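Note that one protein chain of the assembly has been removed; the remaining protein chains are unaltered in position.
Every chain is named by a letter (A and B) in the order it is written, and numbering of its residues begins at 1.
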């Protein structure tokens, strides 16, 4: 199979570049270039420039630097410390305590942001230093952030679901609704895992030295007020019909600037620091996003994803076997491609195949998005891994290891929605005519 | 034998894509396998808005574009988008014929060639309320997608909000927008029945897609194959008009099936929009080059738009 050989060659080139320490964005670009230059008649250089350009000024992307900036502002003021102080009063009874902030925080951020990189970067910027400073287990901090950051794709609004809705001709509003319960399911799985883990390894959660009375707890909660106001402002601007989710990022920035102003932690110098910090993080992520877009485009030219999908089609599988094979297929593709490209490049083959097997396309959308979520934390190309590497300074394999349990929990989530499809379908069925 | 990679921007189910598939089959068949065209629809190879420059710069030999996108380059691209300039399929065909020489020259100078045009179905308003006349629109938040729809919306009394396609569903559910002006096809694409109850069909305008090819790639083919392509393109263009019209009827049926009330626009709305179209045409003539105006003047005369 020619597509298989080509895929192997490109995979080898990618591994050599990445293992040799070449910057990830540069490596992705070079692999795309090799694919175009040596295996297609298409003009590689011209496509490089135009694809990178087209994907760099994308409207949906503008939420990324803004939310990252919001995270920077919160981090540099006392606000994020205060938030953890307030939360610690209430989470002390829960096994794993403040680690749950990562999961719930990502869940809330996911209701604002449409992508996984944004969710992961915003929450991570605030919680990573705080949790580390409080002595929580590093692996669990990184793992929960990597895993729950992917919820940005499943909990509405979601760029993935919009793309899927358009290519599969499914209602985007229904897809959004269908994503809610599976999103909560995955949150529950993650939190359950953290609790079991902390019950089995109690020494890895820092000791709880405080014994607060209810009155003290309530008084401690005043620290949560500023952040609650911010969340209300951002969510309120979306659900009150004042702003689109992309625009809500700006509301977040303004809100956090106002809060920082009130807490008197905003000097011209700290303002500049927040801005430069936001430039570095968002530039790093965007650089990878645009070269990954080029790689995906190059894959489209080589036809590899389609050939592989056609091969799966030729196996003529039963519905459950088909879902199993497609799951594996997308997980392998997901090691190299970003989620949107994966779906778009295979849609023409995969969607008819799924339809023919009698599988509900609305349900399959959620199935596909969870698989794509898992792809965000599989190496070598996993955006949440990159985001966390940039933020923590830890190596990508280290982060991958930390994220692995959450990968398997997502797989468990897939099995659950396959066995109980109502988790996906019940909300859209009951809430809409 | 040659293989062309082709990019287009719409899903397989869209009639534009179906028509292109038929065009490709005919070319492959009649050229005896001399030319195969590998269509990558749905933005999967190159995004719709970038396909024109991709063909022009030689990245791909052939692609489908939406003409209305390029109104900022030449006003001729958006003439068909003005309401009630060519409000029927017959008039849209005549307008296309009138524009053809002008577009041919424009694309030729840019190293490209238009193979065929295909019209989008006429458009209408998606609202939560029944439309009895233009007064019903006062202050309603309308999602618009271009300068000309903005102008039209504002003249109708709407509060126009520019919104990328991807943000429509969320914007509807949060009340950021309350109405859409678009074709039945787009209404189905975003499943407009989730958010609106009434489709008021106006027709009004038939904007066009075009399938374009790079001149260099076209000239590289032998003459027999070139003829096959041009013949197939001619058939495809006629078929596009038929498919578009058939699709409109079919798609209005789909809207009804999903519980929407589909009605024709009331007389008062048509009158108002015709008047607005007249105003917009005056502005259009001022913005367009003398050559462009000259090219379509015979059409205007025949329609009493002078």
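The rule is simple: a contact is a pair of C-beta atoms (placed from the backbone, for glycine too) under 8 Å apart; a residue touches a chain by one contact, two chains touch by 3 or more.
As a working rule, contacts and distances are computed from a predicted model.
Participant: Since a chain is absent, check the UniProt entry for it and pick the matching name: "Cysteine desulfurase", "Phosphopantetheine binding protein", "Imidazole glycerol phosphate synthase subunit HisH" or "TRAP transporter small permease protein".
Facilitator: The record for the missing subunit names the protein "TRAP transporter small permease protein".
Participant: In the full complex, which of A:148, A:198, A:392 or A:425 touches the chain missing from this view?
Facilitator: A:392
Participant: Considering the whole complex, which of A:146, A:290, A:409 or A:427 touches the chain not shown?
Facilitator: A:290
Participant: Give the residue, chosen from B:57, B:235, B:263 or B:297, that touches the chain omitted from the document.
Facilitator: Once the missing chain is taken into account, the touching residue is B:57.
Participant: Using the document's contact rule, name the residues of chain A that touch the chain not shown here.
Facilitator: 17-26, 29-30, 33, 45-46, 48-50, 52-53, 56-59, 61-62, 65-66, 69, 72, 76, 81, 85, 88, 125, 128-130, 132-135, 138, 142, 206, 209, 242-243, 246-247, 249-250, 253-254, 272-273, 275-284, 286-288, 290, 380, 386, 389-398
Participant: List the residues of chain B that touch the chain left out of this view.
Facilitator: Counting over the whole complex, chain B touches the hidden chain at residues 49, 53, 56-57, 69-73, 110, 144, 146-147, 150, 154, 159-162, 164.
Going forward, only the chains that are shown with their structure count from here on.
Participant: Would you mind pulling out the distance in Å between where the CA atoms of chain A average out and where those of chain B do?
Facilitator: Those two chain centres are 36 Å apart.
Participant: Would you tell me which residues of chain B are touching chain A in their complex?
Facilitator: That would be residues 5, 11-13, 40-47, 50, 53-54, 57-60, 163-164, 166-176, 188-191, 194-195, 259 of chain B.
Participant: Which residues of chain A touch chain B once you look at their complex with the stated criterion?
Facilitator: Those in contact with chain B are residues 42-43, 46-47, 50, 54, 59-60, 156-157, 159, 162, 165-167, 169-174, 176, 238-246, 297, 300-301, 344-345, 347-348, 432-433.
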